[in-house]
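Sharing a structure with you now.
Yeah, one chain of the complex is gone here, protein chain that is, but the others are all in their spots.
A and B are the chain letters, set down in written order, and residue numbers restart from 1 in every chain.
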Amino acid sequence: MTLLLVILIPFLGALIPPLVIRSGRNTCAAATGAVTLLALALLLSHAPAVFSGAVPMAGVAWVPSRGLSLSVFADGLGFFFAAMILAIGLLVIVYARFYLSREDPMGRFFAYLLLFQGAMVGAVLSDNVIALLVFWELTSLTSFLLIGFWTKRAEARQGARMALVITGGGGLALIAGLLLVAQAAGSYQLTDILARGEMVRASPLYLPALALVLTGAFTKSAQFPFHFWLPHAMAAPTPVSAYLHSATMVKAGVFLLARLWPVLAGTDAWFLIVAPVGLATMLLGAAIALFRNDLKGLLAYSTVSHLGLMTMLLGLGTPMAAVAAVFHVINHATFKAALFMSAGIVDHEAGTRDIRRLGGLMALMPITGTLALIAAASMAGVPLFNGFLSKEMMLEEAAHTSYLGLDFLFPVLATVAAVFSVAYAARFAIGTFLGPARHDYPHHPHDSPLGVWLPVAVLVVPVIAIGLFPAPVAGPLVALTAGAVIGGPLPDYHLVLWHGITPALLMSLLAFAGGAALVLAFRRADGVRARLPRLDAKTMFELATGALVVACRRSLGALHDGALTRYMGVTVATLVAVGGYGFWSATHGAGTRPLLPVTAPAVTTFLALVLASGAVLLFHGERLTALILTGVVGVVVALAFLQFSAPDLALTQISVDVVTTILMLLALNLLPKATPREESRAVRWRDGTVAGLAGLGVAGLAYAVLTRDGTSISDYYLAQSKPGGGGTNVVNVILVDFRGYDTFAEIIVLGIAALAIYALLDPTLKGAAVRRIKAMLPRVESQDAHPLLLVVATRVLLPLSLVVGAYIFLRGHNEPGGGFVAGLVVAIALIMQYIASGYGWAAERMKVDSQSMIGAGVAIAGLTGIAAFAFGRPFLTSTFGYLHWPVVGTFEVASAMAFDLGVFLTVVGVMVLSLAQLSRVARRIDPAPEGKDAMDVPLERAASGATGREG
Amino acid sequence: MTAPLDHMTILPVILPAMAAAFLVLALRHHLKRQRIVSIGVTLLLVGIAAFLLAQASDGTVRAYRLGDWPAPYGITLVLDRLSATLLLLTALLALCVVVYAAGGVDGRGRHFHPLFQFQLMGINGAFLTGDVFNLFVFFEVMLIASYGLMLHGGGPGRLKAGFQYVAINLLASVVFLVGVGLIYAVTGTLNMADLAVKVPQVAEADAGLLKAGALLLFLVFATKAALVPLHWWLPATYAGTSAPAAALVMIMTKVGAYAIIRIYGLVFGAGAGPLALAAAPFVVPAALVTLVVGAIGLVGSRTLRDLSAFAVIASMGTLLVAIGLFDAPGLSAGLYYLVHSTLAGAALFLIAGLVQEQRGAASDRLVPAPAMAGETLLGGLFFLAAVALVGLPPLSGFLGKVMILEATQAATIWPWIWGSSSPRASS
Partner (left out) sequence: MELLVAAAIGILTTVGIYLILRAHTFPVILGLTFLSYAVNVFLFAMGRLAIDRPPVISPDAAGYTDPLPQALVLTAIVISFGMTALIVVLALRGYLETGSDHSTLDVPRRTDAGGGA
């Protein structure tokens, strides 16, 4: 389990730095260091086991059904990488403590760093590929935060973004690739997959998997042609560069290639792709590095070059090359981290990283100078330092490599790359530290405090130690790691300084000679380079992104033009097409049901409908006419319901129709009275065609249903209505009992509508809205007082309609009627009071607030349903009994009636609230007090539409 | 008799409904007390949903017969792992939203908390119901409450976007009824389980009608799920509303997806005889187009809000690619992605809302503006949410192997966006 903790500790520890930063920068750095140290110690506690050949494992199941587990294993490769990540991390933390200035938020920096560290360790120790992918993407994300740490700098943001886009995008390819690998191997566990290399290589998925995995690895390790993000990531603070670009982030790609080496390597495809990509990267990186004037830029391209070197070695596919690759990973990590840190010190002390403004620093800062010179020598491959050994091995391997029959390609190009690498290392060393001291540095450089150069010194120790005594110092580690990479017996290799006169030695000598010549002739070479056409990857990247954004904006603008007509048109067309397809793509046959005879009243009603609808179609520009005609159509529909044995429906339809029409009249009052005709004839014909097709379709479907028989569950309702539901009006019993749940939700819809309407109309109108209404007011003033007759009539009607409402309500369970219709009747009577006598008068006399009524209605309906719980029955279970009322007689009283009462209250509340609100929209801006006497106040603006001249 | 604990099934519906009624009735003028009740009820819902999920995790399907009527005559609620998961997801999301809203958004207009609770009732009801017509009713509850929430606080842009939203959804409601009507006319039942029995036995002469109904119904769900070309309502609506409402509406797109799983996975699933997998030929192609449109929108957006909206469209595309497979791995992949993308998407909206409030005149346009308080936190949060929505491995990783390849092709464009937006958000 401690292995899991190695991953968890950095993640959890990331919380600490921001918390303790108040206690000072030293505490903060110490806490961060302690976290890393703890993780490292835990990891190293496994060292004896690992070196003895065991593979410690740990894991917890996460989503077992999906093959997901958080399992880790530390074989040689994972152990080595994790140790390297944590150890160099520790040095970077020390270095960063002294590097970061007081203005930099150190707590945040260390938090990011620990998150990144955790992600890296997680990625190299994961056993489950999914977990590996998660950690992999996390490294991309956390490195984004680190690279963009100085958020105020544009180049930091751009660099971070580019890094994220390239590595994150590559990560997505890797997801697909690793899943394919897992598919081919039949397991998500790396330990299984590693053992089933044959299976994967034989699978038809091998090639796509390989391509995708390589895309992921190449982007991460900045391989050509994805190399351009890495130098721009140098905008990061130097500790970040030292960490990310020597030992961790960019090595992740190399790690992945090594991890999957036993599975994917060894085929022609692997060799043909990976080896030349590595070679090209090595060459290109080295060549560009030579001409960089920025120290960090030079080191960045050098890193690109060395990553290419490792990739090439792994790409060769031979065990010997793999050993060389592993060895170089170790060596590169040490000298490159040291160099980055040195560059940071120089930058800090001299105030510039420009190689042309530096030189002669050796005299001023001897400690840093010495350390940097050693590291640079190692980078150049000078004997006695560790870089020499792995480089020799690389050259040796390259010398034996023949690519597609070209025997000279690899040896020659590898040597050329070596020439460049000697040259840039020399330029770095000479240009910065050697030569005469200058006096025009922006700052006055001198050696930094111990804390800054100590990490560099620590890194330089292995550079020399391995260089002198390779076998005793690095032998066991190389054997362990390489053994894990190869997954089989190690080849016969010797980590020694002197191999005799080998091709590699000759190539090395050639490289030193060429490198020296190149340094001497640098100015001329630089002149040649300056005349070569340059492709600035960053500009191209920005251009490409910009073009993409513009293209997307254009197509988006063309697609979403904000026109409802288009949205509706596309939707309707889709409906017609898919609906039509549905019908025609399945079997269908003619119906056999006997048809009802056509009657004269039916034909008359139908003709009325046709006329009214046709008139609406033609004259919908005249809004009032269209509205009245729509109301007429509603009445016709109600008549149709009545004709076809649906009295409840007819009753509801007609009352809803009345309320809807009143509502729309009130609204129309404040809306334009006519719709301008803007569409061209062609557009109207197009819309007409679409509408006609839709109409034909629906009519056809309806006719098809009407002409065939069918069975349904309704017989049960007819049979159970009286004995089970206690009512003879089956429709009402369905509404309040069988499907009372529907009705419960339905009254809530109404309630919500009223609340929303209230919320919409309640706020006082301001600005433009006020001017608009005022512009309409003169017409209002022309109206006289409330018509006396209307006022009297509504007053008389009110008690009458209350009685009628009660009657309709009570008989609803057995005869057509019920709470809903009763509610509408009462509500209409109440609304008439508002309209006839004015809002103020009516509101004052309205004893019950309409919002409370809605709340109470919903509450009563709900409580009726909940009451069933007490009897151990489900929600809305009803019961009924008989009640003897003295005058009215014997009533069947169902608990469903209480439910219906809720319906009734809600409906009244909703209607009154929404219509009353609508009727006083104009009043929201007109605070003039209204007369108390309803008979002589000016007729309310809003009411005139419903009752005035037009209505 | 029903055991007392069985009533827990109905609580996610009636508890918020009764709470909303109580808020309207008794606490209309006390915003602070409304907040307390609303948050309390939402917390309770989280607990109830967690209990229900624990109960459902044994794999059995529990039916709750409303009114004690036998199925298929009464309305039945269905509690299984799928519905319970979504209930819990809704409750968790709602908790975040209500706490966010209690920070002040709820005071900008009337009746935020009652509308919010009604909205929860609608969503929960839609997840629980086992009856197609009842599904329609709860869709309407959910929609009308969302209109109310969406308009909360007003503003001319919101009003027009709201009109479009309502109009398009009203059209969808009409089509819903046509679809349900056809299904009832042919099968004579509304209960989903009963339908699953009767649909395979459809007479040859009636199959065309049933299929037309099934596909029309599918288009309704596709509209809710913002599947191209029925996605029009989403960007404008989302961009024009308050952050908490937009975040909550996140889950409504998922209701559409859920309905597709329920109806087209079960009723018209592989075992539906002549109508087997009726909607399947449309889902995956449309989902892929949705993904592309979402990606284009992401790259082309000018505001964080727009960006979030198109991220939702893209994620719906991904989700429906998985669901459209109509097999067990696709379904569980989809479910996993659903949970994740809902939370991530909602987080995006909430954060975009915070950014908008902090930045004043620059609003949420993607232009550099003066630094704002808490920039690191907000930028970081937005970054996390965006990244999560774009799809960290475990999520998209579950998609079928071919699907992931297709999905990744479109998905590789996504990082451009969060790459370009996140640094700006905090710049």
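Throughout what follows, a residue touches a chain if its C-beta (ideal position, glycine included) is under 8 Å from a C-beta of that chain, and two chains touch if they have at least 3 such contacts.
All of these numbers come straight from a predicted model, not from anything done at the bench.
Of the candidate positions A:P204, A:G488 or A:P597, contact with the unshown chain belongs to A:P597. One of A:L8, A:A269, A:A471 or A:L649 touches the chain omitted from the figure, and that residue is A:L649. For the chain missing from the display, the contacting residue among A:V616, A:L810 or A:A868 is A:V616, taking the whole complex into account.
Checked against the full complex, the one of B:A236, B:A314 or B:V355 touching the unshown chain is B:A236. Residue-level contact of subunit A with the missing chain is found at 542, 545-546, 548-550, 553-554, 556-557, 560-565, 568-569, 572, 593, 595-599, 602-603, 606, 609-610, 613, 616-617, 620, 623, 626-627, 630, 633-634, 637, 640-641, 643-649, 652-653, 656, 659-660, 663-664, 667-668, 670-672, 675-676, 678-679, 687-688, 690-692, 694-696, 698-703, 705-707, 709-710, 712-714, 717-718, 721-722, 728-731, 734-735, 738-739, 742-743, 746-747, 749-750, 752-754, 756-757, 760-761, 765, 768-769, 772-773, 814-816, 820, 910, 914, 917-918, 921. Touching residues on subunit B toward the chain that is not drawn are 133, 137, 140, 144, 147, 151, 154-157, 159-164, 166-167, 170-171, 173-174, 177-178, 180-182, 184-185, 190, 236, 299-300, 302, 366-367, 420.
Simple rule for what comes next: only the chains that are shown with their structure count from here on.
Partner subunit B is touched in their complex by these residues of subunit A: 63, 65-66, 68, 108, 130, 133-134, 136-137, 141, 145, 148, 151, 157, 160-162, 164-165, 168-169, 171-173, 175-176, 179-180, 183, 208, 545, 548-549, 552-557, 559-560, 562, 564, 566-568, 570-572, 574-575, 578-591, 698, 701, 704-705, 708, 710-714, 716-717, 720, 724, 737-742, 744-746, 748-749, 751-753, 755-756, 758-760, 762-763, 851-852, 854-856, 858-859, 862-863, 865-866, 868-869, 872-878. On the side of subunit B, the complex with subunit A involves touching residues 1-2, 4, 6-7, 10, 14, 17-18, 20-26, 28, 64-69, 72-75, 109-111, 114-115, 118, 121-122, 125, 133-134, 137-138, 140-141, 144-145, 147-148, 151-152, 154, 163-164, 167-168, 171, 175, 178, 181-182, 184-186, 188-191, 194, 204-216, 218-219, 223, 229-230, 232-233, 235-236, 274-275, 278, 282, 293, 296-302, 332, 336, 376, 379-380, 383, 387, 391-394, 396-398, 401, 404-405, 408, 411-413, 415-416, 418-420, 423-424, 426-427.
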